[in-house]
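Only one protein chain is missing; all other protein chains are in place.
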Amino acid sequence: MALDEVKEIVESGENYDTDKEFKYVGTRPDRPDGLDKVTGRAKYGADHYVANMLHAAVLRAPHAHARIVSIDTSKAEAADGVKAVVIGTDLPEGLTGGDLHLQENTLARDKVYYDGHAVAAVAATSALAAKDAVKLIEVEYELLPHVIDVDAAMAEGAPVIREGEQGPTVPEGMHPNVVNYIEFGHGDLDAGFDAADLVMENTYKTEATHQGYIEPHACVGQLGDDGKGEMWVCTQGQWFIRKMCAAVLGLEASNLRVTPSEIGGGFGGKTTIFSEAISLALSRKAGGRPVKLVMTRSEVLRATGPTASTSMDVKIGMKNDGTMTAGKVVFRMQGGAWPDMAPTGMALNCAFASYDLPAVYHEGYDVLANRPKAAAYRAPGSPMAAFAVESLVDEMTRKLGLDPIEVRIKNGAKEGTKSSYGPTYKKIGLLECLEAAKAHPNLAEKLGPNQGRGVAAGFWFNHGGETSVSMSLGNDGTVTVSAGTPDIGGSRASVALMVAETLGIPYDHVRVNIVETGALGFNEPSHGSRATFATGKAAVEACNQAIGEMCRRAAKRWGIDEDAVEWKDGAVHPAGPNAGEFPPMTIKKIGQTMGRSGGPISGHHETTAGGVGESFGAHVVDVEVDPETGKTTILRYLVVQDAGRAIHPSYVEGQYQGGAAQGIGWALNEEYVYDDMGRLQNPIFLDYRVPVASDLPMIDTVIIEVPNPGHPYGVRGVGETGITPPLPAIANAIADATGRRLRHLPMTPAKVLKAIKNG
Amino acid sequence: MVEVNLWSGLRRFTDGELVVHVEADTVGKMLDALIAAHPDLAPVIEAGLSVAVDGEVITDAHHTPIRPDSEIFLLQQLKGG
Amino acid sequence: MKYHTPASFADAAAIAASASGVTRFLAGGTDVLVQMRSDIVMPDDLIDIKHIDGVKDITQNADGSWTLGVAVAGAEMSEHPTLGKDWPGLVEATDLIGSTQVQGRATLVGNLCNGSPAADSVPAQVAAGVTMTVTGPNGDRVAAVEDLPAGPGRLNLEKGEVISAVHIPARGDNAGDAYLRFIPRTEMDIAVVGCGISLRLDGDTITEARVSLGAVAPTVLLVEDCAKAIIGTTLDDAALDALAKAAEAACNPIDDKRGTIEFRTDVAGVLARRAAKIAYARAKGE
Partner (left out) sequence: MSNKIHVSTKVNGDAVEFLCDPRETLLDVLRDRLNLTGAKEGCGTGDCGACSVTVDGRLICSCLMLGAEAEGKEIGTIEGVAEGGELHPLQRKFIEHAALQCGVCTPGILVAAKNLLEKNPDPTEEQVRYWLAGNLCRCTGYDKIIRAVLDAAEEMRGAA
């Protein structure tokens, strides 16, 4: 690629030629971190041990809503081995907005807002000593009335969780727990419903679920009296940890160095802080000794990021031939006791995103409840929205005797469609997914008694975001890439493949390191399905910069014009009139001699990455329902999704399968169960029932590739869309098997049996 | 002038208008111009939102150029898991 | 916490009898360690009985009955070449407790002593007519399994008493047992309902039966009416209906995070039918 070409592409940020043939992109090599991860060598959050380290334990409130009257830590402070105790009032005052909310959730100051809210913490010489000392802390509470359910929290007379948090758009007269109101749409809704042959409306509910990563949150924090500190932590985003901990503790961000460990799953739940700042606060009080803080599973479930619970109204108009004429949704979502944590806006935007509708209307309420502060969970808001809308589309399709895939093809969004949330779609792959699903052999399988088939589509925006990447050339011609997005599902491999492709060097000549906050500019976390997209795109641009420099070095060495060379297959070649004049100068040769040709060679790129391409998918599931117990068994599962381009197809398939499995859990068994006192009843994997190996069949995948012109290799994000369709697809399959429609997740055996019995 | 499509909940801050025309050639300038024209929008814009320019949703890239014929929508802030 | 490793049950009983605080016996530990970890129970004295001779033995006696050591793990029962041929329901029930990993440690006695009405092996033990030797400060006594649970988490054991051996009756001819449970997933859950059935035939007619239900009352139940419903029948549809009705009638469950009253009652009848058919087929040698 010639230099000016590269420059032009960098500036325009899109319209890459994505139709090229590739040597590395699209292959399935071993992941670079595979060996460490199959031998137990890989270091996760809790695997970090440092000299002179203390261990922390956290005291958590057993009440859903209470005022803290007093905290007496004297006995804990006097206990054997205890070096520091912190409570909420030890943290700096005067924070506002989101920073204050993070601080309140780190350690309660005046009130506890949910069962599991942290109120105090201890650092001691051993984990057992810290655990023993925490029990010596005496807290006096004044219990306050609480509310858990989203509809109950909006109702007149509901306990007020916070005053003065209502956003400017909330209509007057609404309960103070309603903190945000969103309304948008386009087209003539009344005319749309009038034009329909069938108009149906229903209400759907989903319960809170947890991301369920297997690795609990863990960190080692060290902070001195001089305000300088370090943290080793499992996180999706080390810069977010730095920014948030600095805000909560009143530190200067640049004084805090955050190094990410390997991460044992995140799914959005590790894009924020929960107890991380506590380890730093304890460390400062303990004279700067490092403090390790590892959550228990029960702490993870009680006090870290579940997703919202919802109550959703949907109304759709459809003609007898399946043409959809109008759609309306009203969503009520609670995301815990802090505003803006429920993904209400995103849920609304996703609701009808798969459809080309002449008239749509969306209305949403963000509501407070006495539950933990919600965090992002894979395609935040989209699975719930899909459950409501795709369930109703299915009900209407059945009523009209139409084929569910054909109805979705007929109304499906495509290039040029004005999306339900406003903008006009560029190139998208929904119809390609639906056509591929229709043609898949799973659909030819005959269903037996008590068996049913369900179809649903799903959508996620994908995200670019703030990104900074460096690469440098080694003396042997190999390349090191410094990236800022933790590798959760194989992104080292996908980035290395794109770098190998760009430079024309072997995949195993590229090493991708995930680096600490001092080594690069700010990076957003590995969230929004952005790691392979944005880090990959920036890595390609960093390589292009280095290619430019290598071309200049060679041209200079050869004494020819720097535009008269080209980069090809890992070497600089003389081009144009000079073609063949000199033997190609390989990257190895350039690396060996760079000290003599002008010094180290590196490339760097930073951007708020544009060129994002949306991701659509279609799932088809076959289930069997035991008519006597209501138990649902997944017989077959098919995921079809547009990847744009699959850089490492195995890990793309892995994202599809993992998203589907999480969606299956959400649909059938996962939920937060509260008692009358607002206490979480199932903070243990025994009763928070994520799918186990014997619950699932093989999950079939089809990767559709409608390249995204905004990425050098056509990448769209693939991480999130896959969790969206399973919720409605399974509801639709259960309806097909039993003739009963379940509108409240999870569809537990008890609920299904009740529906079967009650008709 | 560029045409900016608001979400309808913002009507109350723009004297009922859902489409606002402002003079701007980047997203950042467009948002500044919106606040200048309708100061009540300031808290909503400053709290953070996403902007879709010609079909692409951007969250923070306020340097993104816009042309007079660009399709522009304001959206609730998007973030992923 | 003090950790003890007595060499005899008499010593174990003596330690427990003289202990002033909370005492727990440790065999497989799959419940005790969870309770310690979750701060539900932190024993002052933990008495590991695995150093006592014979606790890992599975012995078939001359009369065909079986004696099991109290630390025999579920996996060891499943792997035994003949125990499962005599008592497939009991062995399968034990095999349902937890994961493969839990099977490597969990024991019949621990499952009983945890005192959960939802314990998988207990309805199968009750149906099989299993008895336990209880060693206490005043010597040994023998107790039927159905007489040991006193309520959720509580047992009819005196201070200082420890279960020291498991006795499974001789299977005899023309007999079979079965245990089924309902859980929302396929593995790893606590039973929402469990049903154990053991029966004997004369020709096609049931002559003896014991039917036990789990997770539908404060303790595992031995349901006489269920046995009556099928004794003297060939397990025809009428008998199965009567069995299901009797099972439903015996239920006195609670609504909790794992199941509703209505669901538990319905499913108790369903499982009773299904388990009876399996036990019947096994008794016929099918």
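Every chain is named by a letter (A, B and C) in the order it is written, and numbering of its residues begins at 1.
To be clear about the criterion, contacts are C-beta pairs under 8 Å (C-beta built on N, C-alpha and C of every residue); 3 or more make two chains touch, one makes a residue touch a chain.
Treat the numbers as computed from the prediction; the structure is a model and nothing was measured.
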item	value
Displayed chains contacting the withheld chain	A, C
Residue, one of C:I15, C:I52 or C:A73, that touches the chain absent here	C:A73
Selected residue (touches chain absent from view) among A:G26, A:G88 or A:G212	A:G212
Selected from C:M188, C:I206, C:A227 or C:A247 as touching the chain missing from the view	C:M188
Subunit C residues touching the omitted chain (full complex)	1-3, 26, 28-30, 33-34, 36-38, 42, 46, 48, 50, 73, 75, 98-102, 104-105, 186-188
Touching residues on subunit A - with respect to the absent chain	28, 30-31, 33-35, 37-44, 46-47, 49, 80, 126-128, 211-216, 262-267, 294, 296-297, 488-490, 648, 650-651, 653-655, 657-658, 660-662, 684-686, 690-694, 696, 698-699
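In the analysis below, only the chains that are shown with their structure count from here on.
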item	value
Overall pattern in which the protein chains touch one another (line/ring/star/complete/other)	line
Multi-chain contact sites of subunit A, meaning residues that touch two or more partners	none
Residues of subunit C defined as touching subunit A within the complex	37-38, 182, 184-190, 192, 256-260, 262-263, 266-267, 270
Residues of subunit A touching subunit B in the complex	167-169, 181-185, 211, 266-269, 271, 344-346, 348-349, 376-380, 419, 421-426, 460-466, 527-530, 608, 610-612, 710, 717, 719-720
List of subunit B residues in touch with subunit A within their complex	5, 7-10, 12-13, 40, 43-44, 47, 52, 54-61, 63-64, 71, 73, 75-81
